[in-house]
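Missing here is one protein chain; the remaining ones are kept as they sit in the complex.
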Amino acid sequence: MLDAIAAANSGHVVAYGEDEYTHRAERVFKDHFGSNAEVFFVLTGTGANVLSLASFTRSFNSVICAETAHIQVDECGAPEKFTQCKLLTVCTPDGKLTVDGIKKYLHGFGVEHHAQPRVISISQPTEMGTVYTPAEISSLADLAHQNNMILHMDGARLANAAVSLDIPFKSFTTDAGVDVLSFGGTKNGMLFGESVVFLRPGMSAEFKFLRKQGMQLASKMRYISAQFEAYLSKDVWRTNAMHANKMAQLLYEKTSSVPGIKITQKVQANAVFAIIPANLVEALQEKYFFYVWDEATCEVRWMTSFDTTPADIDGFSSFLASKMAGG
Amino acid sequence: MLDAIAAANSGHVVAYGEDEYTHRAERVFKDHFGSNAEVFFVLTGTGANVLSLASFTRSFNSVICAETAHIQVDECGAPEKFTQCKLLTVCTPDGKLTVDGIKKYLHGFGVEHHAQPRVISISQPTEMGTVYTPAEISSLADLAHQNNMILHMDGARLANAAVSLDIPFKSFTTDAGVDVLSFGGTKNGMLFGESVVFLRPGMSAEFKFLRKQGMQLASKMRYISAQFEAYLSKDVWRTNAMHANKMAQLLYEKTSSVPGIKITQKVQANAVFAIIPANLVEALQEKYFFYVWDEATCEVRWMTSFDTTPADIDGFSSFLASKMAGG
Amino acid sequence: MLDAIAAANSGHVVAYGEDEYTHRAERVFKDHFGSNAEVFFVLTGTGANVLSLASFTRSFNSVICAETAHIQVDECGAPEKFTQCKLLTVCTPDGKLTVDGIKKYLHGFGVEHHAQPRVISISQPTEMGTVYTPAEISSLADLAHQNNMILHMDGARLANAAVSLDIPFKSFTTDAGVDVLSFGGTKNGMLFGESVVFLRPGMSAEFKFLRKQGMQLASKMRYISAQFEAYLSKDVWRTNAMHANKMAQLLYEKTSSVPGIKITQKVQANAVFAIIPANLVEALQEKYFFYVWDEATCEVRWMTSFDTTPADIDGFSSFLASKMAGG
Partner (left out) sequence: MLDAIAAANSGHVVAYGEDEYTHRAERVFKDHFGSNAEVFFVLTGTGANVLSLASFTRSFNSVICAETAHIQVDECGAPEKFTQCKLLTVCTPDGKLTVDGIKKYLHGFGVEHHAQPRVISISQPTEMGTVYTPAEISSLADLAHQNNMILHMDGARLANAAVSLDIPFKSFTTDAGVDVLSFGGTKNGMLFGESVVFLRPGMSAEFKFLRKQGMQLASKMRYISAQFEAYLSKDVWRTNAMHANKMAQLLYEKTSSVPGIKITQKVQANAVFAIIPANLVEALQEKYFFYVWDEATCEVRWMTSFDTTPADIDGFSSFLASKMAGG
C-alpha cells in the first residue's frame, strides 16, 4: 500500500479525482463488479454507508437494518444526522436480516403519518461474523424491489465474505440484486480509503454533490485510488482476507476447546464471538484489544486480521486457558 | 371553545403571543403544574413532541421510547428530521417503558462511536390505552436523572390519564419527576392548539427560537391561548375526558362479551384494543372509523371521545355482534 | 371567518383533510389559479414558504432571493433548518429581483464544489411594499426555466398585489410562469391558516410527507379549509385588501406632506416606508405598533390592514406631525 502511495506521489496531477490513478481504479472495479458498476472513493466507512443511504432517500423515508448493524450502533447517529431518515431495526440472532423479519415494517406505504420504507441495508459479513449466501441475498433483493425499495450492502469487510464463500464478488453483489455497496479496504490492509459502488445504471447522478457536502471528497484522491487499484488488481484483498479468515478458524479451534468458553456464533469470516467469565475481561484486555459485545451476557468479539500470526493466536489461547484455569 | 375564540376575536392585540390571553393562559398552567411551569403554545401534537425533544438534544444524542410510541410510528420521522437524533425503541407488551427495558441502552456514555442517550420519552396514557402510576413514572425519572438524562411525557391525551388516576395533573408530572411535557387539547375538544410545558426552571431559554424555526409560532396566538384558558380553568378538560373514559368502559363491557372478540389491553383511558376476525374489518370500517393496529394479528384500536354517546356504543356493539354472528 | 369556523364545527368528519370542507376549498383554488392548481393547507406562513422550497430541493441546492426576503430575514433560519439549502441573496433597492441581479449566481452548474441553484424565490408584494408586474414575473420565470430551476412566489399578502394590479390572481401567477406559491390569509383577515399551491401538474407527489414531517398537518383541517373557502369564494379577500391598500394610500398622502418625513418606496400595496428622526421612534411606538426596518438610517415600515380605519390614519398622521413639530 505504501508503495502504491509513493508511486502516486510524483508529478502534478489534477485534484479531486480527475486523475489517471482514479480512472484506472474505476476500471478495476468494473472488472470485479460488472460493467455497470460505478465507484466513488470516500474517506471513511461511515461516509460510505451514509452517502449510500442518502443517494436513495428523502428525509421522510426509513431504512431497515439489523439491530446489530454498524449503521445502527457504531456510527454515532451519522445516518440520521445526514439523511434525517428513521432507522427501523430488526431483532436477529445471527446478524442476518430475513424476509420474515422485515415484513412487519412493509406497510403504511403512501400514508403520510408513517416514514416510508426505502432501503434495506445488510452487512456482509454481518457484524456477528456470519456470511449471507447468494440465495439469502437474492430473496432480500426481491423483497426490496417488489416494494420499490433498494438493497444496500455494507461491505466494510467484503473480502472476508468473498473468501468465505469462495466465489467472485459479483456473484453475491451485482448478480444477487444488490443495488449499492459500501466497499472497504481499511480493515483489510489499506492505510485509508473506502468506496461506494453503484451496481446498476442511472443511480449516481447526485452522488458527487452528496460526497462533497458530506465532507468526503479527498482533494488528493489519487492516494486512495492508487491503493484500491493495488488492492484489487493484485489479489492483495484475497491474500489478506484468506489469512484473516484462516486465523479466525484457528482461534475458534483453540478457544472452543477451553473449558468454560462458549462460542456463540458460527465462525464464517474473521470474527469469533464467545461468552467468557466477566471477571476475566480486564486481565485479557490488558494484553489484547477486543470489544465486549454484550455487557449483560459478557459476550465478547475477537477479530483476526491480515497481520495476525499463528503465534498471536497461540499466545492468546494459552493466556485465556491459563486464566480460565485460575492462573 | 368557539366562544373562547370569538371572545379573543375583538380589538387589536400584539401578535406572536405578547397578548393578555396568552399571559392569562400561562397562569392557568402554573395553577395545574406548579409555579415553575412554563408553557409555550404550538400548533400540532407532532410539533409539541419534536420541540420538546429538540430542547434537550444535540444531533449526536439518542431518545429512548416504546416501539409503539407516537414519535416512533406516527409522525413520519419528524423527530429525526428536526432533531437528527436516533430513536432507540423498547419492546413492550402494554406500551409502558420500564427500568429493565431501558437499561440495555444505557451504556457507551462518553464513547464517540455511539449516539449518546439523552431523553427517555413516555406517553401518558400510552398508545395502548394503559396508564402509568405515579410510582412507575418516578422510577423512570430517577433512572433518567441518574444518567444525566431528561424525562419527556407525551400528554396528547393527558386529561384522560388524570381522570383515570383521579389525581391532579401535578401529581404524576411535576411531582413524579417529569421534566418536559407535551400537553394536548385537540384530542379532547379544542379546535386546534397544543403546548409544551417545561416543569423545572432554566430549561426554556432556547425554546422560542426552536419554535419559530420549527414553524410552530402562531402569529395570532391568542386563538390558541384563549382555548387553553377556557379548557383548563373551567373543568372542560375533566368533563370531556371523564365522559370519554366512561364511554370506553361501556365499549369494553359491550364488546368483551361478544363471542369471538378478544380484548388485548387493560382499558384505563379512552381506548379499547381488540383482536377481531380480519374479514370483518372492511364491513366495520364502512360504518365506523378506526385503525387496524397490527395487520399480522388483526388487532384493532377503538377510540372514544368527548362527543361519543352511549347510543354510538350501543350501535357499534350491536353491529359488531351481528357481524360476528354471521349477519 | 368565525362563521365559517362555526359552520365547520358540527358533526363528525374525517381528520387530516379528507373532509368535504377541504374538498370544496380545493375547488375554489382551481377557480382562481387554473385547473392544474393543487392546494395544500398548512399552519404558518413560514411553513408555506419552507415546504414550497423543500418540495423542489435536495440539500446541495441553493435558493436565490432578495436580501430583504422574508425567508432570509424573518424566519429564524427555518428554510436552512428544514431544507439544509444555501440561500443566495441579491441586493435590491425596491425588494424586487431582476434578471441582471440573479445572473451572477447562475454558474457552476454541475460543479460539485458549488451549491446548485434550483429555486428563484420572490415575494409579491415585496417586503418593501412594491408590486411586480406580470412581465417582470415572466422574465424571472423564463430565466428560471432556462436553467432547470423553479420560480417560487411568497404570497403572504397576495390579495394586496392582486388589488394593486387590478387583475385576477391567475394572470400574475400561473400565467406568468410561477411554479409554486405560498398563499396566505392570516394577514388579510383569516384567524389562522396558510397554503401552498402547486401551479403545474406533477409537482406535488412528495408534499403530503413533507407537510407531516414539517409539523404542518392540522388534524382538524376543516377549520382552515372552511376559512379559505369563505375568504376566496365570497370576495372577502378583495374587499379586505382593497381597503388596506386604500388606507396605505391615505397614509402616504398624510405623512408625505409632513415636513422632515421622507417616503422611501413606492406605495403599491399596504406598506409605507419612511425615514424619520431616530429620536421619535420611541414616542411613536408607545402609541402605535411598527417595525424599524433599518436601524442605520432609521427607515421604518408602517403597515395598514383590513381593519385600519381612516380615523386611525388621521390620528397617526396628526400625532406624527405634532411630534415632528416638536410637540
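We just call them A, B and C in the order they show up, numbering each chain from 1.
The criterion applied here is as follows: a contact is a pair of C-beta atoms (placed from the backbone, for glycine too) under 8 Å apart; a residue touches a chain by one contact, two chains touch by 3 or more.
Given the structure is predicted, the values throughout are model-derived calculations rather than measurements.
Colleague: So which shown chains sit in contact with the chain we cannot see?
Modeller: Visible chains that the missing one touches: A, B, C.
Colleague: Given the contact definition stated above, which residue among C:Asp31, C:Asp74 or C:Asp142 touches the chain not shown here?
Modeller: Residue touching the chain left out of view: C:Asp74.
Colleague: Which residue from A:Val14, A:Val111 or A:Ala325 sits in contact with the chain not drawn here?
Modeller: Of the listed residues, the one touching the omitted chain is A:Val14.
Colleague: Per the definition of touch given earlier, which of C:Ala135, C:Ala205, C:Ala296 or C:Ala311 contacts the omitted chain?
Modeller: Of all options in C:Ala135, C:Ala205, C:Ala296 or C:Ala311, contact with the hidden chain holds for C:Ala296.
Colleague: For the chain left out of this view, which of A:Thr98, A:Ser138, A:Ser171 or A:Thr186 touches it?
Modeller: A:Thr186
Colleague: Pick out the residues on chain B that sit against the missing chain.
Modeller: Considering the whole complex, chain B reaches the absent chain at 16, 58-60, 112-113, 116, 206, 208-213, 217.
Colleague: In the full complex, which bits of chain A touch the chain not displayed? Write them out.
Modeller: 2, 5-6, 9, 12, 14, 43-47, 50, 75-78, 81-82, 186-187, 191-192, 209, 212-220, 223, 289, 307
Colleague: Suppose we count only contacts with the excluded chain; which residues of chain C make the list?
Modeller: Considering the whole complex, chain C reaches the absent chain at 59-62, 72-77, 80-81, 84-87, 89, 104, 107, 112-115, 295-296.
The rule is short, and it goes like this: only the chains that are shown with their structure count from here on.
Colleague: Relative to chain C, which chain has the most distant C-alpha mean position?
Modeller: A
Colleague: So which chain ends up in the middle if you average the CA atoms?
Modeller: B
Colleague: Top contact pair of chains, counted by C-beta pairs?
Modeller: B-C
Colleague: Averaging over Cα atoms per chain, report the distance between chain B and chain C in Å.
Modeller: Using C-alpha averages as centres, the distance is 34 Å.
Colleague: How big is the gap, in whole Å, between where the Cα atoms of chain A centre and where those of chain C centre?
Modeller: From the centre of chain A to the centre of chain C is 49 Å.
Colleague: Quick check on chain A: which residues sit in contact with 2+ other chains?
Modeller: Correct list: 59-60, 112-113.
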